[in-house]
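This view holds just a subset of the chains, kept in their places.
Chain nomenclature is as follows: A and B, assigned in order of appearance, with residue numbering initiated at 1 for each chain independently.
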Amino acid sequence: MEKNMVKPLGDNVLVELFEKEKQTAQGIYLPDNAQKESSQEGKVIAIGQDEKIEVKKGQKVIFRKFSGSELKISGKNYLILKNEDILAVIG
Amino acid sequence: MEKNMVKPLGDNVLVELFEKEKQTAQGIYLPDNAQKESSQEGKVIAIGQDEKIEVKKGQKVIFRKFSGSELKISGKNYLILKNEDILAVIG
């Protein structure tokens, strides 16, 4: 199965997770604080058809750390996130 | 009872679960991570009449792992899922 075969429905967004090494290279570190929810980064691979979705294929995004449903394709980690769990676009 | 005899109501969708062997053949593995919700795959057998339903009979779908109500017909595992628990179509 190719990642391009996964077509999100409704307000779902398919996101490829950045490897930890990549995050370090970007200079972003998740703070070490148990009391606040952390964020995580990834790249948008595909989006559903809901008009509320503000992100586009290829954008780098920041989302709530423990949101979404995991999916592994050919050894890489993906997440299917709800649009509302995506907090910001990078770049 | 035949699986074709089960007619979902409203926004319910009847899905046949893929056997684990089949999933391996497709190259999809559920990640080993207790902190995120995982996804699971199956095939749509029948849908209710709610217009919100975006999937069709015969499509392969990805849904939230622990959603839906289980049903066993002639030894095979089925799930009756809410439309909103189906995250993406494959293929």
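Please note the rule applied: contacts are C-beta pairs under 8 Å (C-beta built on N, C-alpha and C of every residue); 3 or more make two chains touch, one makes a residue touch a chain.
Source: prediction; values computed, not measured.
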Oligomeric state of the whole complex, in copies, if 2 are shown: 7
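Definition applied: only the chains that are shown with their structure count from here on.
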Angle, in degrees to the nearest 5, of the Cα rotation that carries chain A onto chain B: 50
Inter-centroid spacing, chain B versus chain A (mean Cα positions, whole Å): 23
Touching residues (chain side chain A, partner chain B) in the complex: 1, 5-10, 12, 14, 48-49, 66, 68-74, 77, 79-80
Interfacial residue positions of chain B with respect to chain A in the complex: 26-31, 33, 35-39, 54-55, 62, 64-65, 84, 86-91
